[in-house]
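This report concerns only the one structure given below.
Every protein chain of the complex appears in place save one, which is left out.
And then chain A:
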Amino acid sequence: MVLEATMICIDNSEWMRNGDYSPNRFQAQADAVNLICGAKTQSNPENTVGVLTMAGKGVRVLVTPTSDLGKILACMHGLEIGGEMNLAAGIQVAQLALKHRQNKKQQQRIIVFAGGPVKYDKKVLEMIGRKLKKNSVALDVVNFGEEDEGKAEKLEALVAAVNTNDSSHVVHVPPGPSALSDVLISTPIFTGDGEGGSSFAAAAAAAAGGVSGFEFGVDPNLDPELALALRVSMEEERARQEAAAKKAAEEAAKQESGEQPSASQDATISENVNTGTTEPEIKTKDLMDDDNALLQQALAMSMDESSSAVATRDTEMSEAAADDHDLQLALQLSVQEGTKDQSNQTDMNKLLGDQSFVSSILASLPGVDPNDPSVKDLLASMQSQSESQQNKDEDKAPKEEEKK
């Protein structure tokens, strides 16, 4: 919800007649500008937006920064295409327009649509960028249309010179099936507004789909304070959930790394398997109530799951097809989640603990020599691990009993 005054620099040069963006570059750009204006004014009602054109007879300011959306949309009508884009002059005039904004408390931002080729060289652009940075003006550049050699590089250099704290961005949009505005919705130009941008984007997407669904079912025009309050509480809730999810993910990751002493070189594969199987677990944790006991239970189950992944380690080692019935059982157990039987686990562990059984499995696998010293080491470590697993399981079982 940053208080911002924005100047949008439109490219209305000859290069905008091209039809590689549907319906043509100029229309796509106009749609994107409409979307941006709406997003800015929605994210903060005191935001102002102005528009200027960079090509044609010369740089011309169509509307000075205003919060009146209708005025901005109206000025986009009847624009003529012609001439060449003058990037440097456009940015400088935009800076001047922002300097004379009415509310000096607003942050200054310039958004440039660069469709045509850029005739200035890198040094000039970098100097302009430094001047913008000195006066704390942020710059967003949308690079679309002509793919001149060096154009992308020049624009990257320009934005790098302006950028402080990731406030300025450059977005390259190649021609493709999706509309320019759709591509821009997911970029930092929209989401860089913070929460307001993304919620507007959702509403805009819904509106574009033909459904006039307002965010939260409340028309922001009719009741702005209510819409604002709802949006803020939604963002807070989302942030809280993200923090909780992150914490749970960290704890689960810590548990896993504690479980497996990485003796074998397949530790990475098994870890991948682990994260794969625990991720769905983590998601279910999110969906469940933030009940501490339930969370503990889920963590416990994920820990048990890692023990069954030791069995999958065997299968990963050989990449054998699951012809062997025992291997199939092991795979099934590791893939299952949520409805695991405790006793099943301890059975599995007992099986693993039985060294002869394990070595018989290994012998049946092609390419594995049970007399190989590394395999023997692995067996030894697995056995000790499965013993410790058994102990942990026994500890866990009484703990689970207590909790229940």
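In the analysis below, contacts are C-beta pairs under 8 Å (C-beta built on N, C-alpha and C of every residue); 3 or more make two chains touch, one makes a residue touch a chain; residues count from 1.
In the analysis below, contacts and distances are computed from a predicted model.
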Protein name, per the UniProt record, of whichever chain is missing from view ("PITH domain-containing protein", "Transport protein particle 20 kDa subunit-like", "WDR54 protein" or "Hexosyltransferase"): "PITH domain-containing protein"
Using the touch definition up top, pick the residue from A:136, A:186 or A:360 that touches the left-out chain. A:136
Which of A:99, A:123 or A:254 contacts the chain that the document leaves out: A:99
Touch rule applied to chain A and the missing chain gives residues 99, 104, 130, 133-136, 164-165
